[in-house]
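Removed from the display is one protein chain of the complex; every other protein chain stays in position.
First chain written, first letter: the chains are A and B, and each begins at residue 1.
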Amino acid sequence: MEGDAELVKIMAEFKAMVLKTAGTNCDFETAEALRLAGFSPETMHVNELIRGGKNLRDYRFLVLPGGFSHGDYIASGKILANKLKYRLGEDVPRFIEEGNLVLGICNGFQTLVKAGLLPGFDGNYKRQDVTLTFNDSGHFQDEWIELKNVNKGRCVFSKGLRKTIHCPINHGEGKFIPGSRKVLARLHEQDQVVFKYAGRNPNGSLDDIAGICDETGRVLGLMPHCEKNLFSVNDPRSTRLDLPVEGEGTAIFRKAFEFVKKRK
Amino acid sequence: MPELRVLDRKPADLVRLGKEAQLHLNEGEFAAIQKYFERLGREPTQLELETIAQTWSEHCKHKVFNGVIEYVDERGHKEIIDNLFKRTIRKATERVAGEVGWLVSVFKDNAGIIAFNSSHHACMKVETHNHPSALDPYGGANTGLGGVIRDVLGCGLGAKPVANTDVFCFGLPDLAYKDLPSGVLHPKRIAKGVREGVRDYGNRIGIPTVNGAILFDARYTCNPLVYCGTVGVLPKGMESKQARPGDKIVAIGGRTGRDGIHGATFSSAELDESVSTSVVQIGNAIEEKKFLDVLLKARDLRLYSSLTDCGAGGFSSAVGEMGADCGARVDLEKAPLKYAGMQSWEIWVSESQERMVLAVPPGNVERLVKLFADEDVEASVIGEFTDDRLLSVHHGGQLAGQLDMAFLHRGNPRLEQKASWKPKPFEEPVFSEPKNLGSLLKRLLAAPNIASKETTIRQYDHEVQGGSVLKPLVGADLDGPGDAAIMRPFFDGWAGLAVSNGINPLYGDIDPYWMAASAIDEALRNLVAVGCSLERVALLDNFCWGNPKDEAKLGELVRAAKACHDVAVAFKTPFISGKDSFHNEYTVGGKTVSIPSTLLISALGVMGDVRQRVSMDFKQKGNPLYVVGKTFQELGGSHYYRLQGAVGRSVPRLVVARARKQYAGLAKAAAIGVGKKNRDRVVRAMHDCSEGGLGVALAEMAFAGGLGCEIDLRKLPREGVERNDYALFSESNARHLVEVNKSKRTAFERLLRGTDFACIGRVTGPGRLVVKGLQGETVLDEDGKALKKAWKGTLNW
Partner (left out) sequence: MHFVEVGCKPGVRDVLGQAVKARLEEDLSAGVKGLRRVAFIDVYRLECLLSPQEAERIGAELLRDPITQVFAVDQPVEGGFDWSVTVSLHQNVTDNVGIAAREGIEDLLGRKLDEGERLHYDRKYLFWGDLTEAQVRDLAGKALANDFLEHCRVERGSHA
């Protein structure tokens, strides 16, 4: 039908890639978050990109979901980060430079940081300037936190976003450490700090930093799992508080969709 | 290993020689083997003996439950029970099956399957991995979880795992090193190792661990128990499978090495100080996650006709089971190996982890292998299914072993067993009512079995897959003990699954009949407490017992199994799956210590609407508090008596008809206002009474909600209870504490009419737990924060 072809064309314009590898395990709910926001998500194994079977250029939004890619062995996100760096060449930096969006959640954030894709100072997407390491507790932690939006406008995902988002952290290596005082200062000066932990800092991250973006504002990484609060029925406060049907985490994906839609 | 010759030997000698070769077969079994090979006119090969030993092991055949038992009860009445499983667990399900239309597959497949929603079924399996966990807690728990996950993966044509459960039983964590028996790891080391083993596997493979329990008793010191469960979902229409002659046998996942050889036969023997080391392994969760993803894709593409997991017995069990009705031929040189130099039988019975076996029509093999290879998973054709009804194993062109499938699966003689039961000689303790009930309550809250398990629970991921609606920790600060977990496995629709458990071996010390009844009631009342009705609830049984050759121990098993039948039928909650683990005993220096007979009941309930959920934390000051269910003088096996150094005799009993009526009323009450605002709900909070009775339940609801309460024991529905301490700490079954919306009392009372219920007090502002006693005086006035501190202080390591 003509209408269907139109719909397919529109949906193709909002294709999002959920990139997975061995051990990725949050792709199911990440794809749902993208779908709710209006994207057409496709979950893709990194081998398909490496083999050349699929092309990043066909997508508008690249999402690296949470999980335990390669078991977190050696260091969390490191092996996937090296695949992006050494097997995909310039594909991801070019994807960013062409005006697209990248989001890394938890393990995805660890991957972006270790590949040098965040903070991407001076447009250099190969140099590692910060890291995410072991929580001060020394072990995996599962708890719900309040994520505070502290960005002043650089990051496209957080412009006009609600001030706080209630969502869980589920990680063992979430402590944010900048490479030096200079790096930390630059992150603040250039408005690349996007989210902080409100209240208690669960893992010892410096300056309570929970998420950062690159200089374009189009690449975001955060440790907390906003994609776990798509429906308030999953929000543990919902037996004590009346909350809207849609969970607070969906908003970040909606912001992404707004941005991609505006670009057309 | 030298070949074992069987033809010219006495079966009794063979038992001894077999034990040395780690083939734990009994006399009757060796006699049957002799007869079979006498007919063939030759000695068995090593591979054949190993195959038989694995397939006839307790783990695989459930010989105790399927054998014949001559049972003498306490009145001297003798009964011949031909197949305890068929006469109790299975019979209960058969009796209920007619009335419930939602059983899909029970006791047949790797997991039990029930109908879930219009598009999918739900399944569940619970297994134990005890003996390996005693030797290597981390690896044992790790591989135990990996194994039960594979059972769900191999359920129907493949189910997607959506939740894990774990229940652990350990020795006392403060045991002094000098009192530790030789050859045994310290309970705290075992506890930490097990916790981390389950954590590292479950978190990595991306399945949330959402329900469980941890128990401590000195008798588990040498024999810890590790129960791991997995819940899965599969599309309707994919519940049946059948390997067909001509289908290729394809092994997927990890390679084969010498790991875990003799794990299944190990289950038929007791642990002692000298144990072979090839039994322990470490799991590779990433390998399992890799093929999990691809398997479900291959399933949806209909590339294979059957599958099963490689668990105990490895290829021998997997191929043997799948080809049981037709036949199979395997060429071992085609199996990918971890290293060279393995003998035929080693490859065949290896228990290397993270492997599954598929039956694939020849035309689909290439496509299937490529699908797996694209995501770095090995898939190898190692043989094919035939129609000759034989299990033929070749290696490098030589025939390593060939067995008749009928003999392999049905040739084992049944065990002839003796059992007896006599009540234990415990007496009710006599002591006067203590003055300071507050400090007793604190001691109970701090007791390891009751104390907060938060330190463990917070190391598990409850959020992965985005489906958890009610988590294991609830309340204002997410640190209160949830009664059951609720999962919503799909983002469309509101249907969900509730998972709970019931276990209390202390009751079994007095009477295993009431232990089993109480365990079932506990699992069910936990579901009711979170708002799940009992209309569609399935049960799983897991028996961990001592030596079944001990008549008294076997008698305990008979009694527990009978209760399982009686209670499941009365509640109309059928069993769908179960397992047993025997010989949980330890011998050192000639002395044998057995675990207490421990039955775990797991319950899986379907909820039409997960928004019906209720959490146990107090919600609002001023709301009335109701008790539903009568309190009796039932402190036998209670934690309160334990504090007094006694076991007692008055173990909690159960009248199912009364409980059913209460639970139905509570479910109806929980259903009101669903999907609306919280203030439109009739039931605002609900919690069941179990260990530590009413006192502990009240304290938990209070400190989880950051609120207090005032109650009056004179209003408590009770019978034969005339002391305050007994009223507070009796552990009678079938009781709930309910916080009702103060503007909806009439609606609530109407729904509970005809049951034993009463309003006993109300929720108060933050602060204190105040209890008025049976004479009208205040008998307890404690600061909620102090109670919480006591509760959290014991297990925070």
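Criterion: a residue touches a chain if its C-beta (ideal position, glycine included) is under 8 Å from a C-beta of that chain, and two chains touch if they have at least 3 such contacts.
The structure presented is a predicted model; accordingly, all values stated were derived computationally and were not measured.
J.: In the complete assembly, which of A:Cys26, A:Leu62, A:Ile79 or A:Ile169 touches the absent chain?
T.: Checking the options A:Cys26, A:Leu62, A:Ile79 or A:Ile169, the one contacting the hidden chain is A:Ile79.
J.: Hey, which of A:Ser40, A:Thr131 or A:Thr216 is the one touching the hidden chain?
T.: Of all options in A:Ser40, A:Thr131 or A:Thr216, contact with the hidden chain holds for A:Thr131.
J.: For review purposes, identify every residue of chain A that touches the missing chain, sorted by number.
T.: Contact residues on chain A toward the absent chain are 70-71, 73-75, 78-79, 82-83, 86-87, 114, 128-131, 133-136, 138-139, 177-179, 204.
J.: Suppose we count only contacts with the excluded chain; which residues of chain B make the list?
T.: Chain B touches the chain not shown through residues 135-136, 138-139, 177, 186, 188-189, 257-259, 277, 279-284, 286, 338-339, 353, 797.
Here, only the chains that are shown with their structure count from here on.
J.: On a C-alpha centroid basis, what's the spacing between chain A and chain B, in Å?
T.: Here the centre of chain B sits 37 Å away from the centre of chain A.
J.: What residues on chain B touch chain A, complex-wise?
T.: Against chain A, chain B makes touches at 199, 203-206, 284-286, 289-290, 293, 374-376, 457-471, 474, 476, 478, 488, 491, 494, 610-611, 613-615, 617, 619, 677-679.
J.: List the residues on chain A that touch chain B in their complex, please.
T.: Contact set of chain A toward chain B: 20, 22-26, 28-29, 32, 45, 47-48, 66-68, 70-72, 139-144, 168, 170, 225, 227-228, 230-231, 233-234, 236, 239-242.
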